[in-house]
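See below for the structure under consideration.
With one protein chain removed, the remaining protein chains of the complex are shown where they sit.
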Amino acid sequence: MSAELVLQIVLTVAAALIGVGLFGALSQQSIVMIMMGFELALNGVLLAGGAAWYFFAPDRADAQMLVVVALVVMAVEMAMGFAAVIAAYRTRQVDMIDMAADLKG
Amino acid sequence: MLTDLSAWAVTAVVVLGALSVAAGIAVFVVDSMARATFALLASFLAVTGVLIAFDLDYLAFVTALMMTIEMAIMAVFMIMFMMNPAGLMPMTMVHNARGSALVGAGAFVALTVGIWTIDWPVGEVTRPADSTRQLGEAIMGSHMLAMLVIGVGLFATIISGTLLATARGRYDRFGADLRAARPNDPVPGGLPR
Amino acid sequence: MDHGGSDGGGMDHAAMGHGGMDHGGMGHGGSDGGGMDHAAMGHAGMSHGDSEDGGSDDGGIDHAAMDHSGMDHSGMDHSGMDHSGMDHSGMDHGGMDHGDSDDGGMDHGGSDDRGMDHAATGHVGMDHGDDSDDGAMDQVGMDHAAMGHAGMSHGDSEDGGSDDGEIDHAAMDHSGMDHGGSDDGGMDHGGSEHGGMDHAAMGHGGHGGMDHSGHGGMDVAGLPMAETATDRDGLQLDELKVSLGPVLPGWPTGLLLRGRLQGDVLTGVGLSWLDQEGASADALDAGDSRPAALDRLARFLDVAGWPLAAHEARQARAGLMSHDPDVVAQADRLAVRVARRVRRSRTLAWSARGTGVMTTEGSGPLEGDVLDRVRRWCDTAAGEQHAPEPLPELRLDTVATLLEGAEIGAARLTLASLPLSRQTALEHSEAAGV
Partner (left out) sequence: MSDSGAGIATSAAAWGLAPAVLLVAVVALLLAFGVAAVDRLVVSGAGSRAMWEPLRSGVRLMAEERRTTLAPDSLLWRLGCASVPVLALLSLAVVPLGGRTLLSTSADLVWFNAMESILWAAVWLVGWGPNAVHALTGGYRFLIQGLSYELPLMFSLITVGIGAQSLRATDVVAAQESLWFVLTMPVAFAVFLATAAAFAFWGPFASPAGVDVAGGVRSELSGVERLLVELGRAAFLGAAAAMATAAFLGGDAGPWLPGPVWQLVKTVGVVVLFVLIGRRLPVVRPERFVEVAWMVLIPLTLLQALVVAVLSLSGFYA
């Protein structure tokens, strides 16, 4: 199988993960579920980054660094997301995004 | 140019890729919070498998490690904060499902069209003997600045996350003049002080 | 205990005397003498946490209204019993500590128990250790119906040395039991494994009077949805209504805790005794004697997750009951050793320090935290402190305030560190003229 075909398949999978993640992040009401949507999209980024390293420039570490950064973004997003959920919950007892609509400026 | 991946590896990549997407869809389909969380974990572990096939051992294992811990904690959050933890009473909590689906599908279609029309510059490449060593040397060498920024960012996250989440500060724990010998905690900690 | 291949030689259950069992009033409605069919006893609804028929979580069992007091089993003819339907397979007696008895005279030989299959039983955390020095088994409130495996920490026969050598039922004093003509056709103790039961002090004495009529508070049918309530940090979290007891390892028998659980934090705690009226006055638990202290120590150590020390405390306790001066001397040394080790354990001190602090004036020997109380028992158990200070009355609502907002493990430690027994509650109510 040609390398390009494998690359395209993998990237399509990554695109699907990003699409599903976007759908989840936009459609869900629960803040935790929204975070899961973002995580899923970032999962697609991880996959694309790994494929990019393998097929384009395995002699350089740049694509690996991209994956590391994506992982860090996930960790930060998760930590801050949970902290924000707790803070919002503590003050207003909301865990649904619609209920927090008044946060809009 | 043919891929360096063996037929087995290509099969594994395709199967695991399909699995990761299926599990990703399942996240938003299943009723139970626990199942949603662990479906997401399954998606991550499938991607981990693909990364292993791409020789990115270290990144793959770190992904599995981090994401499992994250999902385990997420499951607890789900149960603490949300209704319907076990799916005893199926319900949906979505808004604007149609618009979201359109956006998601649109993103997928746009990306896919790009992926299959672009002529990817796949050529001869030289593979490193050890991808882990390559990453380590990059982090400690050419990409050290990025890593420093990441480190500071993570540290800031730890502090700000804790600040956001906790309701009690040191004045609550040690008194207004911060002179209390033992912190006034609801549950005493393990340090003898 | 593998009775199949047991080398215990002459175990004689015929001689087991479940002393004061008086099952007279049992309302086994449909029993026709000859053909009691326990299979049909309709335990189906009893929500035994782990048994075949139920499955709800242990906490929810509520046998509150059971009253066993008037039973008289004396005339029962068990000959036709059909135990074949019982499925004890999930029981796990593993943690029971039989440490001190000696199988000498048990004889399972005569029973022909084809149907019962105890093969995999294991009552792990059962603590039958309630002490009794006179063989008048004192588990006044033992509620065998509730043994429905409810709280019995199934699971880890960690201290079990299940080899027969260790099991030692000598101290079992079932003396009054008269199974005379029973032909329990079909018990098969073959594979059972009682490795570590401590029947030494089982007091079945007070079974007198099961009245199964009152399975009052069982609400098992459906699982209620979790609700939310503010936790101790001011977060509105899901809470689960639970009830713990009446039978849990290291738990005062017959005590029932109702409360709400948020994660592993207990709130809204209410305590009550089951079966108050039926209890006969033979509990020694309230006293401050050395065996009682050892017994409390053993129960506490079980809960604190120190099975080795708990095992030794039980061994010492049973040894002190012996009539043989050598055994008593040996047990004395063992008791001193265990008490010293527990007293000096830094890990235990670190783990238990600061929980369950009682500051109320007049709590006397119960003042301080869990660790202070346990150390006081260690002194008593080691025989250093012979002046028997009368233990003060403990009101259940006082105890309940101690448990408010406690992590479930801390609550268990606190309860295990207090000399709670139905007996004190009874005396209290009698004194109050109730």
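A, B and C are the chain letters, set down in written order, and residue numbers restart from 1 in every chain.
To be clear about the criterion, a contact is a pair of C-beta atoms (placed from the backbone, for glycine too) under 8 Å apart; a residue touches a chain by one contact, two chains touch by 3 or more.
Quick caveat, the model's predicted, so the values are computed rather than measured.
Undergrad: Name every shown chain in contact with the chain that has been left out of the document.
TA: Across the whole assembly, the hidden chain touches B, C.
Undergrad: Pick from C:273, C:306 or C:377: which residue touches the chain that isn't shown?
TA: C:306
Undergrad: Out of B:62, B:97 or B:146, point to the residue that touches the absent chain in the complete complex.
TA: From the options B:62, B:97 or B:146, the contact with the absent chain belongs to B:62.
Undergrad: Using the touch rule from the top, list residues of subunit B that touch the missing partner.
TA: Touching the missing chain: residues 32, 34-35, 38, 41, 45, 52, 55, 57-58, 61-62, 64-66, 68-69, 71-73, 75-76, 86, 88, 129-133, 187-191.
Undergrad: What residues on subunit C make contact with the chain left out of this view?
TA: 47, 49-52, 54-59, 87, 89-90, 95, 119-120, 124-125, 151-163, 165-166, 191, 193, 195, 220, 223, 240, 242, 248-250, 261, 263-264, 301-309, 345, 347-348, 350-351, 407-410, 412-413
One rule holds in what follows: only the chains that are shown with their structure count from here on.
Undergrad: Between subunit A and subunit C, tell me the centre distance in angstrom, where each centre is the average of that chain's C-alpha atoms.
TA: That gives a centre separation of 52 Å.
Undergrad: I'd like to verify one number: the distance from the centre of subunit A to the centre of subunit B, where each centre is the average of its C-alpha atoms, in whole angstrom.
TA: About 7 Å separates the centre of subunit A from that of subunit B.
Undergrad: What are the residues of subunit C that contact at least two other chains?
TA: Those would be 234-235.
Undergrad: Residues of subunit A that contact two or more other chains, please.
TA: Each of 86, 89-90 in subunit A touches at least two other chains.
Undergrad: Considering only the defined contacts, which subunit C positions touch subunit B in the complex?
TA: Contacts found on subunit C: 223, 225-226, 232-235, 237-238, 262-263, 350, 353-355, 405, 407, 410.
Undergrad: List the residues on subunit B that touch subunit C in their complex, please.
TA: The contact residues of subunit B facing subunit C are 76, 79-83, 85, 88-89, 167-168, 186-188, 190, 192.
Undergrad: Spell out the residues on subunit B that touch subunit A in their complex, using ranges where they run on.
TA: Residue positions touching the partner: 1-5, 7, 10, 13-14, 17-18, 20-21, 24-25, 27-28, 36-37, 40, 43-44, 47, 50-51, 54-56, 59-60, 62-63, 66-67, 70, 73-74, 77-78, 81-82, 93-97, 99-101, 103-105, 107-108, 111-112, 115-116, 120-122, 125-128, 131, 134-135, 137-139, 142-143, 146, 150, 153-154, 157-158, 160-165, 167.
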